[in-house]
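First the structure, which I've put down as structure tokens, then a few questions once you've had a look.
Our next item is subunit A:
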Amino acid sequence: MQLVALISVLFVGGLVAWLAEGSNRDWPKWISLITILLSAVLMIPLFSLEPTSVPLGAATSQWLLVYEVPWIPRFGISFLLGLDGLTLLMVALTLFLGLVALASSWNEIDHQPGFFQFNLMWTLAGVTGVFVALDLFLFFFFWEVMLIPMYFLIAIWGHENKAYASMKFFLFTQISGLFMLLSILVLVFVAADLTGNFTFNYFDLVGLNLDPDIAWWLMLGFFVAFVVKLPGFPFHTWLPDAHTQAPTAASVLLAGILLKTGAYGLIRFTVPLFPEAAMEIAHVAMLLGAIGVVYGAVLAFAQDDFKRLVAYSSVSHMGFVLIGIFAWRELTLQGSVMQMVAHGLSTAALFMIAGALQHRLHTRDVSKMGGLWKDMPRMGAIAMFFIVASLGMPGLGNFVGEFLILMGTFQVDVPITVFASLGLIVAAVYSLVAMQRVFQGAPTADRNLQDFDSREVATMVLMMLGLVYLGVHPQPVFDMVEPTLTSLYQLTGPVHEWVGAAR
Partner candidate 1 sequence: MSEQQLVAILPHILLSALILIQMMVIAFARNLMTTVVISVIALILTGLAFMPAHSLIPIAVTPLIVLDGYAIFYSGLILMSATAVTLMAYDYFKDRGERQDEFFMLLLLATLGALILVCSSHFASLILGLELLGVSLYTMISYPQKGLLTLEAALKYLILSGVSSTFILFGTALIYAISGSLGFAELATIGSAENGTSELFLAAGSALIFGGIMFKLSLAPFHMWTPDVYEGAPAPVTAFVATVSKGAIFAITLRLFTSSGLIETSSILTGLSIVAILSMLAGNLLALRQDNVKRILAYSSIAHLGYLMVAFITAGMIGGKALAVESSSYFLFAYFITTLGAFGVVTIVSLRDHEKDAGDISYYEGLFWHRPLLAMMFTLTLLSLAGIPLTVGFIGKFYIFTAGVTTTLWLLLLAVIAGSGIGLFYYLRIIFAMTKRTDAGASEIEIPLAGGWAVAAISAAMLLFGIYPAPIINLINNLVSSIA
Partner candidate 2 sequence: MSIELFPFYVAATVSLVSTLLAVSRYSPTHALIYFIISLLATAVVFFLLGAPFAAVLEIMVYAGAIVVLFLFVVMMLNLGSRGDELAHQWLKPKMWIMPSILCLILFFELVYVLSGTSTPITGTAVSPKEVGIQLFGPYVLAVEIASMLLLAALVGAYHLGRRYLSDTRGQS
Partner candidate 3 sequence: MDPIAVPIEQGLALASILFAIGLTGVMVRRNIIVILMSLEVMLNACALAFIVAGAKWGEADGQIMFMLILSVAAAEVAVGLGLLLQINRRVGSIDIDEISRLRG
């Protein structure tokens, strides 16, 4: 029930924020703030929940909460929500970045603030739903629901090329989503043939003895949908456009949490549902990840548009996640989760900086920047911090993620690890070049720019502290997701004899 409350608070809050616009243009953002804080409050008790065991295929898994009511009985569809450590972490990240997004757009939106907040809240609600849904139909439902408000955010408040970007974003995710829908349906029908039970329930669909050929195709459907979202090479091209054109808040949400839904789906669905099939393409997937790492970094280097640069760096960073998931070791999975969280924070911050720059300079073209440190030393220092974080400096969260992923992957596939490690070098190149082009160098003109104000600094400091915390004391995060990952290994055990190798 708490989960339902959590999601509905966001949905309702969005609606209220929209309606409140009629009374006062400032109300919506305050209502959003209250909404997020309220859901955060609702989340607090979740952290203290005691896990209970739920059968999951051949294994059991630890769930903090499971909530189920019938929804469409005709197809065995139910409103099934579940919370475990992994989802709890993801939801927490979602709400935190929601707050960040709100802060980043606090004074930026002067056009239809109510509808803006509505979309912001609904995106959050949709993403939260994606993370907690355990009925495959419901999952798909939320998967699509989160797209629409995001589309609006880009299409309405985006920049000069918003029509193209929002369309591209929507088409990519939606078409790949249809493949997933097809896979879900076939899976359900095949399962119904096997068990005689027509159901979309995750717990019932995991661990089935599927025909390998069918499983392969089904896995592909899920894989494509998630990899497009991730985004993995070569499905990444929607991302730079979407990010570039989106308003700051939307960029923050996109990079911070929407991309994570893809990784989450891979961990939660693709591999557990079709372990054998997933193993068959594991090497291809890892290769795609590694190519993404390097390719994204090289392209980031070439960009003149600051947001585009950060977007390609996301491609690069999420490539690590893809590698980590398909290496499917405890190390790499923990690393992937850590990378997801850390990338969420660091990239969100970089987008905020990009947004702040655009707000002040009315351009994203880095060739028109330079020497901004002189004008805005606070922003410069903070940017330096996040640039350093994103190039994988030890002591910060991103490093922990990347290092664990590479270290674990090394045990699986050395050439891919070596190739992906090149990403560490090229990441340094593009990050530092970007820093140089934007903040360093001689000031080109007397611009009289306003440095970060206290609201922005406060948001940034929060994220900086978060990254440092993840970097020097990541263990709580590992402990949180450990039961989930353990149960997934048990489930996929026959395929991955990881336990012996890793310990």
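We adopt the following convention: a contact is a pair of C-beta atoms (placed from the backbone, for glycine too) under 8 Å apart; a residue touches a chain by one contact, two chains touch by 3 or more; residues count from 1.
In picking the candidates, the idea was that all candidates are chains of the complex that A comes from, given by their letters.
Source: prediction; values computed, not measured.
Colleague: With subunit A shown on its own, which candidate in 1, 2 or 3 touches it within the complex?
Modeller: 1
Colleague: In the complex formed with candidate 1, which residues of subunit A make contact?
Modeller: 71-75, 111-112, 115, 137, 140-142, 144-145, 147-148, 151-152, 155-156, 163, 166-167, 170-171, 174-175, 178-179, 181-182, 185-186, 189
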